[in-house]
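Coming up: subunit A.
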Amino acid sequence: MNAVGTAAVAAQVVLVTAGAPLLTGLMRQVRARMEGRAGAGIGQPWRDFRKLLRKEPITPVGTGPAFRTAPLLLVATAAVIAALVPLASTATPVSRNADLIVVVALLALGTVALALAGLDTGTAFGGMGASREMTVIALVEPTILLAVFALSIPAGTTNLPAIIAGRIHDPARLASPAGLLAAVALAVVTLAETGRLPVDNPSTHLELTMIHEAMILEYAGPDLALVELGAQMRLTVLLGLLASLFAPWGIATSASVAAVVLAFVLFAVKVALLGAALAAAEVFWAKLRLFRVPELLAGSFLLALLAVTASYFLTGE
Partner candidate 1 sequence: MSAAGPAVVVAAGLAGVGALAGVFLPERWQPRLAPRRLRASVVGVCTAGLGAAGLVAGAAALGGARWSADLPGLLPLAGVHLAVDALSGLFMAVAGAVVLAVAVYGIGYAGHGTDARGVQAVLPVFALSLVLVPAAASVSSFLLLWELMAVTSLVLVLAEHRERASVREAGVWYAVMTHLGLVLLLAGLMLFAARAGGETFTVLRAGAGGMSPQARGTVFVLVSAAFASKAGMVPLHAWLPRAHPEAPSHVSALMSAAMVNLGAYGIVRVGFDLLGGGPRWWWLMVLGGGAVSAVYGILQAAMASDLKRLLAYSTSENLGLVFIGVGAAGMFADAGNQKLAALALTAALLHVVNHAAFKALLFCAAGSVLRATGLRDLDQLGGLRAKMPATAGLFTVGALGAVALPPGNGFVSEWLLLQSLIHGFAVPGVTTAIVLPLAVAAIALSAGLAAAVFVKALGVGFFARPRSDQAAAATESPPSMLAGMGLLAAGCAALALVPGVLGDGLSRAAAAAGVTGGTILSGGSLEVRLDRISTVLSPLWVAAALVAGVLAVSALTRLVSRRRRRTNARLWDCGGGAPTARMAYTATSFAEPLQRVFDDVLAPEQDVDVTPVRESAYLVERVRFQRRVPDRIEHRLYRPVLAALSGAGQAARRLAGGSVHLYLGYGFFGLVALLVALTVIQ
Partner candidate 2 sequence: MSESAYTQLLDLAAGLFLLAAVFVLWRRELTAIVRIFALQGVALFAIAALLGVHEERWDLLAVAAGIGALRAGVLPHLMRRALAASGETRETQPLVNVAASLLTAAALTLLAYAVSRPLVELDPSPATRALPVGLAVVLIGFFTLVTRRRALSQVVGFLLLDNGITAVAFLAASGVPLIVELGVSFDVLLAVLVLQILTTRMRAAFGRTDIDDLRELRD
């Protein structure tokens, strides 16, 4: 059991790291095709990554250790989350430590590291990006924690494998109003945390509209490669979390190799589908003005709050 579990965890991390650029490539390709363009192909993000790695590492004058360690921390947190979240199996050696609140906090840690790096540059862009990003993160926290609350009520714990195992064995929880409301809330959270439309445009460089891009404007070469990889891994991990929570079929609850392999295949399929759906939706969405984003986040907070209270009133405790 230990060997299979350890292998599953390692495979999760490797798959997320290797598959994140592919997922981004897929999403860009879907979007391009829907917009009538040929697209650059699914492998383009990997090609960009290789190109950036080969460039010379650059340190802008006046930056410090925070600037240099932020990309490392970003990728490291995403990797730890990839190890913790039961994407393929709920019976791993780290299952005991896989707490949903820890996962949420690690995501925030990555964001904070990047914001500090943005401030460390001392340019107006960096500060602007950091300031906007921290505003969005601050407003997204209540939604996240209430969604965690809503998900943990039926399971009686915040331990992720326990929650997911519970949802596998009791499919009624998936279709309950609380579950659906939590799903929508978490979807909005995913958009906010990963900086996708309508909260932030990942391909803009206009100062009126940048949030994430402004923080990383000074990065170049291998640092930029790591930052991009980190952002892609976060997206993959969050979509994986959504898939595990709301479509948990196929996740291995025992230690058999076959179940784990099947789970990986299904995970890849689910995440690819989610990513494609997101990319397709993005074609029709416009980015919200910065000061309309709190309204969106307030709406998601309300959904999460309703999820919690619905869970109470319906289980009738």
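A word on the picks: all candidates are chains of the complex that A comes from, given by their letters.
We adopt the following convention: a residue touches a chain if its C-beta (ideal position, glycine included) is under 8 Å from a C-beta of that chain, and two chains touch if they have at least 3 such contacts; residues count from 1.
Just so you know, these numbers come straight off a predicted model, no measurement behind them.
Here subunit A is displayed by itself, and among the listed chains 1 or 2 from the same complex, it touches 1. On the subunit A side of its complex with candidate 1, the touching residues are 53-62, 64-66, 69, 72-73, 75-77, 79-80, 83, 94, 96-97, 99, 101-102, 105-106, 108-109, 112, 115-116, 118-128, 130-132, 134-135, 137-142, 144-146, 148-149, 152-153, 155-159, 162, 217-218, 220-222, 225-226, 290-291, 294, 301, 305, 308-309, 312-313, 317.
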